[in-house]
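Only one protein chain is missing from this complex, and each of the others stays in its spot.
For reference, chains read A, B and C in written order, and residue numbers begin at 1 within each chain.
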Amino acid sequence: MNGVWQGEAKINAEIPLLISQRLIKHCSVLPSPTLTDADLQTKDQLRTIYRAMLGGRLMEAKLSSLYKAGKIVGGVYLGTGQEAVSASLGCSLTMGRDVYSPLIRDQAGRTGFGEPFLDCARTYLGSAAGPMRGRDGNIHRGNPAEGYLAMISHLGTSVSAVAGVLLARRIKGELEGCVGATCIGDGGTSTGAFHEGLNLAAVEKLPLVVIIADNQFAYSTPSDRQFACRDLSARAEGYGVKGHEVDGTSLEDCARVIGGAVEAAREGGGPQLVVAKLLRLSGHGEHDDGSYVPQELRQSLLARDCVELGAEQLIAAGHATREEITQWSSELRDAVQEAVAIATQEAAPDARTEDWFALSTPSMREGDYES
Amino acid sequence: MNGVWQGEAKINAEIPLLISQRLIKHCSVLPSPTLTDADLQTKDQLRTIYRAMLGGRLMEAKLSSLYKAGKIVGGVYLGTGQEAVSASLGCSLTMGRDVYSPLIRDQAGRTGFGEPFLDCARTYLGSAAGPMRGRDGNIHRGNPAEGYLAMISHLGTSVSAVAGVLLARRIKGELEGCVGATCIGDGGTSTGAFHEGLNLAAVEKLPLVVIIADNQFAYSTPSDRQFACRDLSARAEGYGVKGHEVDGTSLEDCARVIGGAVEAAREGGGPQLVVAKLLRLSGHGEHDDGSYVPQELRQSLLARDCVELGAEQLIAAGHATREEITQWSSELRDAVQEAVAIATQEAAPDARTEDWFALSTPSMREGDYES
Amino acid sequence: MIASDVTYIDAIREAQADLLREDERVFLYGQDIGKFGGAFKATKGLQEAYPDRVIDSPISEDAMVGMAIGAAIEGMRPIVEMQFADFSSVAFNQLVNHAGTHYYRTGVPIPITVRMPSGGTPGSGPFHSQSMEAIYAHYPGLVVVTPATVSDAYSMLKQSVELDDPVIFCEHKFLYRWLKSDSLEGDDLPIGKARIARHGKHATVVAYSAMVHEAVRAADILKEEGGWDVEVVDLRSVKPLDTDTVIASVARTGRLLALGEAFPWGGVTAEVISRVCTEAFHLLDAPPQRLNARDTPVPYHPNLWAAHRPTPESICASLRHLLTY
Partner (left out) sequence: MIASDVTYIDAIREAQADLLREDERVFLYGQDIGKFGGAFKATKGLQEAYPDRVIDSPISEDAMVGMAIGAAIEGMRPIVEMQFADFSSVAFNQLVNHAGTHYYRTGVPIPITVRMPSGGTPGSGPFHSQSMEAIYAHYPGLVVVTPATVSDAYSMLKQSVELDDPVIFCEHKFLYRWLKSDSLEGDDLPIGKARIARHGKHATVVAYSAMVHEAVRAADILKEEGGWDVEVVDLRSVKPLDTDTVIASVARTGRLLALGEAFPWGGVTAEVISRVCTEAFHLLDAPPQRLNARDTPVPYHPNLWAAHRPTPESICASLRHLLTY
């Protein structure tokens, strides 16, 4: 296959073992951990984020193999390489209090936010018991009543929706201490919806955090066909929001910068725009081998695998031992397996008993008005 | 009337007389003319621009009185106070070679670009002989075959259309030496269409000039409800385009900065974003008295009337005499009168002979398929 | 409120005032709706009374609707004002793909009401005259209402906001100041029920919004002219569309004209005729007739505008054809 990823092996069972080998290979390029913002870089926080990253990686590895085995219909989109960014956001938010609208590559963030693997498995496998009941699939899932929004496919549209939840809370006098957050890709920034949503949030000075995961490609389209600015963080000033840049491959950096942006928003600092630099370490979806990604990019620092690097960082800082990580990994793998096993056995939706109604109000439903 | 404008009198016959009186009142606040870019600030250029400004002002004054006399149906939207910006752009472009998509407050720019007053009068008065044949009205006019695009109402949509003309020329190998230009208001920058269009032009590095006439209001909505950045020119960097700021009340500054932006685009400098600061010296349309504009803004430097100030600048620099300006004014007033007189006498469109087809291809037309 | 000489636009303003007063979940969002009171003054004075719940938006129709969706998820009842229905084209995606799909996908309904100043007036031209009900009714998940009377404008706006589902509220600009009544109160029919606007026995005109009044005028002319009794059904909402009331009327008259101000391809008139013909074919004593605007953009000039949409004259012509078939 043309598009074999440097880190392909990472989705197999040997992650912690690989880590130790790579640690030696890579350590020359490792930045020394900068522990400037000690509050945020607590051991606990990093361990929590890392577990969410691992969970995301392992869940997605499973989804990939289910897809390849023909057990998932439709698309499977992975966040491989984006887990540090995603989990750093998800773990900074509290379900029930905060608002989160993840995007396609946010399995780790969803896990960090508290979504059970079972919801994911059920949605991908189309279980009638899942949150989307087979009506929608894969990444198009959420639990809106808990502030966990269910994205539509049209990129950029979540920004204004999250802003709306926050505006509603302000009107109700319940905004204090809340944050709303969403992610978007480099490509998604080209949509009018993104622009309108971020601008609206800026005008209203809402506690909104928007993470741009600049993974160098939108599907096959490289960034230079997507925008012409030096860096997307140059957009922050034009919206009048606070801008941040972060190395998306580094758990430590993501935890600090993204965690910091969430705190800043929470404390009344208004909208925050975080641009994370990284590389998508998979195809656009599992149908795509990503062979258009040039070799030099695959070998650049952007291609570092944040899950491997994160383990190195945890170990180097003494926040976790290799054994612990191996342990988490196997626990999470079991949890993923269990979720998939349950969802696989659940009933699919049944067209005959399906409620074919798009409106909630019975008197507004037309029923089948065809003869 | 609540919303009488400081400069209301300026639309009457006495412009040049007023100018001399105000010259004395205002001269303390006048910036001394900076003649740094001597090439662009030629006497000829300033005279040309000023005549277009005067033409715009006088045409619009006539439109306003026609509207108030009930002779124009629908809306009348004036560019009062924006003539320096508008004409500086229109006069920098050459019909046939360049592409121009003016917006609602661009009578002066249209005049500068070479649109005859008659086209304007015919469109407002709904003459069947006009470029829009009564099918569309007021500012929704143009001559697309000459690169003079006919705006639709939806703000922001012209940006991509102008970009498309330019992209087409590049493909045909005919882009060399061409510029495309369009205007938008502060409010129009909040549209997704504006964002997508400017971003696309930036990616393609097209010779596009976008002027934002930041006139402090979008209809009644002040800028702080429209965007949160310090200044809209802060957006340029985020698009990777060259940004410019200009005092929109000053003919000299507008001629230099806008003329310069057009030249920069023409010479391969890529897209240019010019933000002009000024105040709309009228209501949103002639149905609106603009009473929501606070008094202090009406008395600020932003409220200087560019037509008056421009005359002062021309006279002070020795580019024109008061007598010349009076002369231009009366010539232009005659030309406006004549155009209106012609258009007024022309036949209105006749519904019975109207071609009721939205498609050009006869075989694609369904005709009246109702029984 | 009992008012004398209350207009259609007054009714819309009063409904919003009532809603703001009675229901803390209600807030208004739109361009220039605050201090300015909106392009048509539908929110005049409301920001003064409810400063936190009448909010001026940027010119961002997509985000305006997206914001309302988020607020609705959070339990609010936003009313979004489009400055003109025509500009909702920019919010089309959020309306049909976000608001319209949400309940089916997630089980969480989206109680937003989007007010659309609709329909033509002389001189408004192609972009300030559109009737977009068919566009929104075609997609699943939206309720689309089209009040034709002062009391319906009032009561249906209140009902729309009370509904748990997204409502496209098509209010006709031509009726804003032209249509007057001496009371806001009416028969308070629920959304989804059509009304017999004029009783008759020789033919049924099914209309909605401003065309109800043109139909009634045409019916009056034909009464005068030939003693014909034409029944006019006011659909009131086009989705749900009250097929039962339409068919009951056709059962009485045997003749159907479907009338609308929107573009002719598809739309309400096609849906009405299609439903009647599939469900009540044998009640028809003559081929059904159909009358819409023409298949061009809405023209600017009043001469063209008046000939673009159906008029009492063109309605009479259709009806004569139908009645003498």
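Convention: a contact is a pair of C-beta atoms (placed from the backbone, for glycine too) under 8 Å apart; a residue touches a chain by one contact, two chains touch by 3 or more.
This is a predicted model, so every value here is computed, not measured.
Taking every chain of the complex into account, the omitted one touches A, B, C. Which of C:Asn97, C:Ser183 or C:Thr311 touches the hidden chain is settled by the complete complex: it is C:Asn97.
If you put the hidden chain back, the residue from C:Gly192, C:Pro288 or C:Pro302 that touches it is C:Pro288. For the chain missing from the display, the contacting residue among A:Gly90, A:Gly112, A:Gly137 or A:Pro207 is A:Gly137, taking the whole complex into account. Touching the chain that is not shown, out of A:Tyr50, A:Tyr77, A:Tyr100 or A:Phe227: A:Phe227 (per the contact rule at the top). Take chain C: the residues that touch the chain left off the picture are 86, 89-90, 92-93, 96-97, 100-101, 104-105, 126-127, 134-135, 137-141, 239, 241, 258, 262-263, 265-271, 273-274, 277-279, 281-282, 284, 286-290, 294-297.
Not every partner is drawn; the one left out touches chain B at residues 99, 131-133, 135-136, 140, 142-145, 149-150, 152-154, 157-169, 171-172, 192-193, 196-197, 199-200, 203, 357-361, 363-366, 369-371. The set of chain A residues touching the chain not shown comprises 72-75, 126, 132, 134-138, 140, 152-155, 187-188, 190-193, 218-221, 225-227, 292, 348-352, 354, 356-358, 366, 368-371.
Keep this in mind: only the chains that are shown with their structure count from here on.
Remark: chain A and chain C have CA centroids separated by 42 Å (rounded to whole angstrom).
Mean C-alpha position of chain A lies 46 Å from that of chain B. Looking at chain C, one finds that residues 57-58, 60, 62-63, 90 touch two or more other chains.
Multi-chain contact residues of chain B, defined as those touching 2 or more other chains: 190-193, 225-227.
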